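Of the protein chains in this complex, all but one are displayed in their positions.
Chain naming follows the written order as A, B and C, and within any one chain the residues start at number 1.
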Amino acid sequence: MINKKKFVAVIGGSECSKEEAKLAETVGRELAKQGAILVCGGLGGVMEAACKGASAEGGTTIGILPGDSRQAANPHVQIPIVTGIGYARNAVVVKSAQAVIAIGGSYGTLSEISHALQSDIPVIGLNTWSLSKNDQPDNSIIPAQNPTEAVDKALNLATR
Amino acid sequence: MINKKKFVAVIGGSECSKEEAKLAETVGRELAKQGAILVCGGLGGVMEAACKGASAEGGTTIGILPGDSRQAANPHVQIPIVTGIGYARNAVVVKSAQAVIAIGGSYGTLSEISHALQSDIPVIGLNTWSLSKNDQPDNSIIPAQNPTEAVDKALNLATR
Amino acid sequence: MINKKKFVAVIGGSECSKEEAKLAETVGRELAKQGAILVCGGLGGVMEAACKGASAEGGTTIGILPGDSRQAANPHVQIPIVTGIGYARNAVVVKSAQAVIAIGGSYGTLSEISHALQSDIPVIGLNTWSLSKNDQPDNSIIPAQNPTEAVDKALNLATR
Partner (left out) sequence: MINKKKFVAVIGGSECSKEEAKLAETVGRELAKQGAILVCGGLGGVMEAACKGASAEGGTTIGILPGDSRQAANPHVQIPIVTGIGYARNAVVVKSAQAVIAIGGSYGTLSEISHALQSDIPVIGLNTWSLSKNDQPDNSIIPAQNPTEAVDKALNLATR
């Protein structure tokens, strides 16, 4: 594998608030500025906003789609991967990245966070899920206060 | 589909504490006594204990395996499904059930809980994960105090 | 894995001719009579006919479905597995069996034959595909002249 660039997944809801979209777009811009490749689920909401930001800065965007049609990709996906495996593709999104940034999101995003943590892929969280087990907090999701901090932490941890 | 029996998944770690194993075995026994079919990931720990309990009461046990070999199934699996799709099979385990009982577990279990909630399949929790988002608790995981209560709640909710 | 019964997949089109349906139903009957468990893709055509035959003889039928709904299973499926992974489930159907009987079928069936041969799972053919490569015949699909011969060959080869 000859690519020296880092692959970072941005995950979140296919519908999202304006605030989340703004966070995602800034994350996408920062990733592109710092030379990273954006991986996402290829659909709308957070995924689309992140792709829009990355594309605006000349970055590369990969969309790993659940369905059977490349046409389902948002307009800023440059490399659509058409899996046809439904939401089992959530595991593929995170495994294809060296670090993950989670922004908001619902249960699909939580499944991606879980698959990432199960595979020892670092997860940075922006206004997203927090976890506890048997009433003990689990601090595996690394918090970030803003998009720049999230990108910096992701790139520092994307070493595998 | 001619089966009138209910399909309930029992999920949890492939390694587990003695207490968790005891909970899982009792859950398996209760499910079998009440005529339900047990679905699980087919491996050790909570999965094996649940299969052991169900088998002891004459119940049916299905193990949906991540790897390529039926030999990986625990000794109490009667119906091994050999997926070969790795931990993407976590989504298949829960989708094949009408309700899910989570016992303890780590991130793999959390991914199964997430996939279930994403698919509107009810999840009952015994000493397992709890969730919050943006510091607000998410109460989607229905708590149970003991195995009998977990099985009763699961069977009541397994209506789809 | 405690099951001593043999698992045999019956594959073929979700639409089929009357002749193919008759072959499939007889194959299903014979498998059940000889104590084997039937695995299939859970839908119509050859799959439904095979399940009908097996059920009529008191056999067990497993349907490994491509979509997200157990309701898609044909009326003779007793154990529906809901994969949600689309036609990638074709690989799961054959991996879950120790031998495969192919009856007619189109490209989906051919993909199942291929996945089986790739995994060293024996394939018996009844009026189905034949293969050649670089104009040399490939005889990996074992021909059978009738359903009884197909079942006998499948059970003899289902040793793993």
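To be clear about the criterion, contacts are C-beta pairs under 8 Å (C-beta built on N, C-alpha and C of every residue); 3 or more make two chains touch, one makes a residue touch a chain.
Predicted model only: the values in this text are computed from it and were never measured.
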From C:Ile85, C:Ala99, C:Ile124 or C:Val151, residue that would touch the chain that is not displayed: C:Ile85
Among A:Gly12, A:Pro80 or A:Pro147, residue touching the chain not depicted: A:Pro80
Touching residue (missing chain; options A:Val92, A:Leu110 or A:Val123): A:Val92
Among B:Ile11, B:Ile37, B:Ile85 or B:Ile141, the residue in touch with the chain that has been omitted: B:Ile85
Absent-chain interface as seen on subunit A, which is shown: 1-3, 7, 37, 55, 60, 62-64, 68, 70-71, 73-85, 88, 91-92, 95-96, 119, 160
Subunit C residues that touch the omitted chain in the full complex: 85-88, 90-92, 104, 106-108, 110-111, 113-115, 117-119, 127-135, 140
Interface with the undisplayed chain - residues on subunit B: 68, 83-88
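Here is the rule we go by: only the chains that are shown with their structure count from here on.
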Equivalent-chain rotation between subunit B and subunit A, CA atoms, steps of 5 degrees: 180
Same or different contact residues where subunit C meets its copy subunit B, judged by the half mark: same
Intercentroid distance (Cα basis), subunit C paired with subunit B, Å: 28
Residue list for subunit C, restricted to those that touch at least two other chains: 68, 84-85, 88
